[in-house]
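Here the complex is missing a single protein chain, while all its other protein chains stay put.
Chain IDs A, B and C follow the sequence of writing; residue 1 opens each chain.
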Amino acid sequence: MSAIIIALVQVVLFVFLAPLLMGVIRQVRATIEGRAGAGIWQPWRDLRKLLAKNPVRGTDSSWMLRVGPVALVVSSLLLCVLLPLVGTIPFALIPSDLFVIVSIMLIGVVALALVGLDGGTAFGGMGSSRHMTVAALVEPTLLLSVYAFSIPAGTSTLSVIVETRLLSPELIISPVSVLALVALSIAIMAETARLPIDNPGTHLEVTMLHEAMTLEASGRDLAWLEVGSWLKLAALLGLVSNLIVPWGIVTDFSTLGLLIGVVSIAVKVLVLGVLLSVGEIFLAKVRLFQVPELLAGSFALAFLAVTASYLVA
Amino acid sequence: MTGIGAGLLLQLGLGALAVVTALLAAPSLRSRAGGILCTLIAVTGFITGLAAMLGATGGLLIPVALPMDPLLLAPDRLGGLFMLIVSGVGILVSIYSMSSTSGPDASRTAWVAMPVFLVGMQLVPAATDSVSFLLAWEIMTLGSTVLLLADHASRASVASAGIWYSAMSQLSFFFILAGFAVLAAASGGTSFSNLQAIEPGSAAANVAFVLLLLGFGGKAELVPLHVWVPRVLPEAPSHVSAAMSGAMVKIGVYGGLLVCVRLLPDGPAWWGIAIMLVGGASALYGILQASVSSDLKVLLAYSTTENMGLVFLGLGASMLLRGYDATAAADAALVAALLLAVSHAAFKSTLFLGAGAIIHATGERNLDRLGGLGARMPVTAVAFGIASLGAAAIPITSGFVAEWMLLQSLIHGGRQGGAVVSIAASVAMPIAVAVIALTAGLALLTFVKAYGIAFLARPRSVEAADAREVPSLMRISLALGALSVLALGLLPGPIAALVATTVSSDPTAAVQTVGLGGVSLPGIGAVLDPIMLVVLSALVAIPVIVAIIVSARRHPHRTVDLPWGGGGSRARPRMQYTATSYAEPLVRVFDDVLKPSRDVQVTHVAESRYLVEHVRVEQTVSDVIETRLYRPVLNLFQRYGKAARHVANGSIHRYLTYSFVALLIVLIVVSL
Amino acid sequence: MFETFFPQLIGLCTGALLLTSALMVWRHSLLASIRLLALQGVALAALVAVIGIAEGESELGLVSLLILSVKGIGLPWVLAYQSKASIKQIQESTRLNPTAALLAVTLLSILSYVVVSRVFGLGDSSTGHAAPIGLAMVLIGFLLLISRRRARSQLIGFLVLDNGIATTTFLTSGGVPILLEFAVSLDVLLVVLILHVFTGRMRTKFGGTAVDQLRELHD
Partner (left out) sequence: MSFLRLATLIRHGGRIAEPAPTAPPLFPGAEVFGGSVQVRYINAGGCNDCALEVSAAFGPVYDVERYGARLVPSPRHADVLLIVGSVTRNMAEPLRRTIEATPTPRFVIAVGDCAIHGGAFRDGYGIVGPVSDFVHVDIEVPGSPPEPTEIVQALRRMTGR
């Protein structure tokens, strides 16, 4: 029962938090650039407006253009349900297992790639191809880094991993954990199409990865694609923040604890968002064919983390 | 006579009937009659296999193998499982092939070979001694070779494929024969119960292990013995490719299991590591080649290599872990490998049948000339899509559960109760996880490409634009295949528990059923219930769908005739990304492994060399193993062959001289 | 309090050593490599300090300061002495595909773990567990020496190798006599100065220090 409540709270909170996070990220960036910025509620306004438009679809686009965005949103919402964000009380039959989480995320990745191909344009296919190449190369890093986290906890269930770190905080600064965290962060940057892998603010088609796939979508189709990506970013940042700073997460259900959990995860995600935004100021997008090198580097770190945790501890 | 024996006898009888029917039936009726009889064979095999897997004993004694012991066909639980896999694929293929009415698929030769192939495959897992095993193996190989060659008259490439296939099959057969011979010599008998008695660490066991692994690895498409795969599977008729990839390859897996689990268990640690290495290399190499391939059937063929690599990776991991007494993880890895074999049978036969449907509708298997088939062939599109999800290991399909179990057993296998099992295992497990992860990522790209390019977007050729949905029997077969992929993915618990009984001494300790068909690995502490996952996603989807319905009522969509292509009027289908361009970034990333050859020809306008009239870019990715390993060897043979032609020039005198010299040499040797 | 965190601190320092070595293989820019080298020197000094505090030896504190000044500040400064503007533009083009080099790093680390555990046994102390990292650094230093083209990048590889030796000795014996360490550091400094002068000469003579182009010297 408490698992259901926490899951519900997580979904509602992140549906609210994800656009806010994007607003904060954009606002911080605008402030640093010397602009006034559109305010942290702008993504909400964008969404409301997109839902109030009459979408345009090409005659050649199939049902994928309609279903794909929904699949992306559902996969991101499932991430919000299953990840240990507000609380670490998992469902008995579908725990927040690492491999299940990654596969659910991949549903969204696939949906987006197919939407990109569906329009039958050059740009959509290009974005889709690049997106899938990056996704394929990210997966080893993603799995290995969380594998490294899982070794001290003795299980691949993310909520147990977070709980273990809460109980023995010295794990957080162990070299294994630091290496794995760096690797995981790079993997997540690649997965959520942030700098230096992709430039989320670009308007130039040839440099696009993520954006190129959405060029054909409009109105509510576009809205779901945007929400899905935002939710994914927010949920993954939430996971990272709980791995770095597990304090505040609910382990035993109580109303007060839930309140603390909600506030703490919101603060953690937003702070991480600000850090991300500030960090991105100092980064330039790397060339597409240097991305594999970056990912190989992160893979090497994750791999070192795993072997080190096997052989050192 | 027991039920199992009756089932096997019935199969043999039906097989004979099917052969006779194929010989006698009128061409118009041949496919129907043959198809119905083949379906009956497969259904009988399915029931027999199921009974054997559930623990029924009994068999069929054929007292005609003088001078050796009489042949005994009596499948054990493991054999039953593989009979089940083979016959399941057999049912799909038989239903599918019924609708072919003309051409080589409906020829007399093809319909004679089909039941032979099916029965041969059924009998291999039923064999209890090496002689009947090899006999059944040869029947299977013979049937498949004839089926492959049925089409040789119309296409030259089929003949070349046939040569490769026969050569590689005979190589496999030779290795297996040699392996069994070594074992039989060491143990003094040909039946498996005799062979089992051999000392695990002995030299004979080691030699036999390597020989049998080579033999079965060749059949299971493992690197570097996979070279026949990209030639044969694409060239064979699609339902035959489905049967080969879905069923026959599993017989290779069965052989591997026979060796590693039944005949030579408790081998040294290097056996497990060797199998893991071969499996991991096959998985990576297979999927890399598949991901850059633009030919739909070549892509599927290489992906089979990948999947079999993963199966053997699981098998090797299980052997390694069993050596360190990590029984729970070892059992889980073995069950995962078997589950992957089962699910591969489901999704890969559906994929090959789907490719067959595409070829039936368009005559094309080059992805670069397909596109937009989703709207034109909806049933095929959905079935192919579900099977692709299975091949890409996406949740609620069978492939996902199998890979999930494999990864779980690997990440928990390196440690037992907080202590490292061994240095070897703790190094091997992370590498294995990394290999599986990269494989899974590339598989995702491969099948997004295959599905997205073939079924979505705009047709890239006239043939694709004119495609129509395939006949109803083909659709039924495709739908059955897709349903089996979903069923295996949604109810992994009971299936895994059943599979565990075939290989584990304590199946309930390895796998249990939880919730609504969910699977739990008690020794590892991992739980997964796909049905709950579906319920959960349905729950979160409801608000989204409601929002869409409300929004769609208020703000209806508008359709325009062109996709957005920068406003230009020439956003033609030719400007779309093709399968080749889709894989281009990957080809660059793995440049050092794939060694693509690029050829760019620029033709300039006659008036000025600064203006380009047209550019032709050609890029081919060939099989590196074939060009680097087989070609030199083959060239060497060819050179010796030429030399031999001088020696054997047909002159009777010369041959007599050879005989005479040989006789003299023998006499000299004897006298020494 | 310190006892519980001691293994973590040791781990953190050795982790930083390994991380900086791996990053040096990753990055192409010479300036970045020099900065990472400085960071590595600091991590090594911190490692010595932590061991010193744990064992209550004030001598090690002195060694730590020495290392900090020589390896953390001195050597990097010498290496980066040349005008900043020119050093920024030096991008190393390696002989090895960077992805392959990174995979090699992981394999070398595994190898050192396996070798140390098989040959010496990992022991129970946390310092003993971290010892393979020293060996891994030595191997990575070799890798850098082999794969880099420029003389100065090779120098960095040599210094990583030296740091690796130092790490191994500190972790296995709990410290070397101060004089020995002093002598070794001086040695290294000397080598660096000589090589630096040498490369300076070569630059004036040949206009570059890419080793491949130095065939002329040989011919």
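Following the convention adopted for this analysis, a residue touches a chain if its C-beta (ideal position, glycine included) is under 8 Å from a C-beta of that chain, and two chains touch if they have at least 3 such contacts.
Quick caveat, the model's predicted, so the values are computed rather than measured.
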Fill in: Chains on display which the left-out chain touches in the complete complex
A, B
Worksheet item: Which is it among B:Val560, B:Val602 or B:Val617 that touches the chain not included here?
Response: B:Val560
Item to complete: Could you tell which one of A:Glu139, A:Glu191 or A:Glu211 touches the chain left off the display?
Response: A:Glu211
Item to complete: Among A:Ala92, A:Leu167, A:Val263 or A:Ile281, choose the residue that contacts the chain missing from this document, as touch is defined above.
Response: A:Ile281
Worksheet entry | Among A:Pro55, A:Pro90, A:Gly261 or A:Gly297, residue touching the chain not depicted | A:Pro55
Worksheet item: For chain B, which residues touch the unseen chain?
Response: 558, 560, 562, 564, 566-569
Worksheet, complete the sentence: Logged for chain A, residues touching the omitted partner chain are 30-39, 42, 45-46, 48-49, 52-56, 202-205, 208, 211, 214-219, 222, 281-282
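Everything below uses one rule, namely that only the chains that are shown with their structure count from here on.
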Worksheet item: If you average the CA atoms of chain A and of chain B, how far apart do the two points sit, in angstrom?
Response: 35
Worksheet entry | Separation of mean Cα positions, chain C and chain B [Å, integer] | 49
Fill in: Where chain B touches two or more other chains, by residue
423, 427
Worksheet, complete the sentence: Check: chain A positions touching at least 2 other chains come out as 292, 299, 303, 307, 311
Worksheet entry | Complex contact set, residues of chain C against chain A | 4-5, 8, 11-12, 14-16, 18-19, 22, 26, 98-99, 102-103, 105-106, 109-110, 113, 117, 122, 129-130, 132
Worksheet entry | chain B residues touching chain C - in the complex, by the definition given at the top | 423, 427, 592
Discussion item. Under the definition above, what is the set of chain C residues touching chain B in their complex?
Written reply: 97, 100, 110, 113-114, 117-118
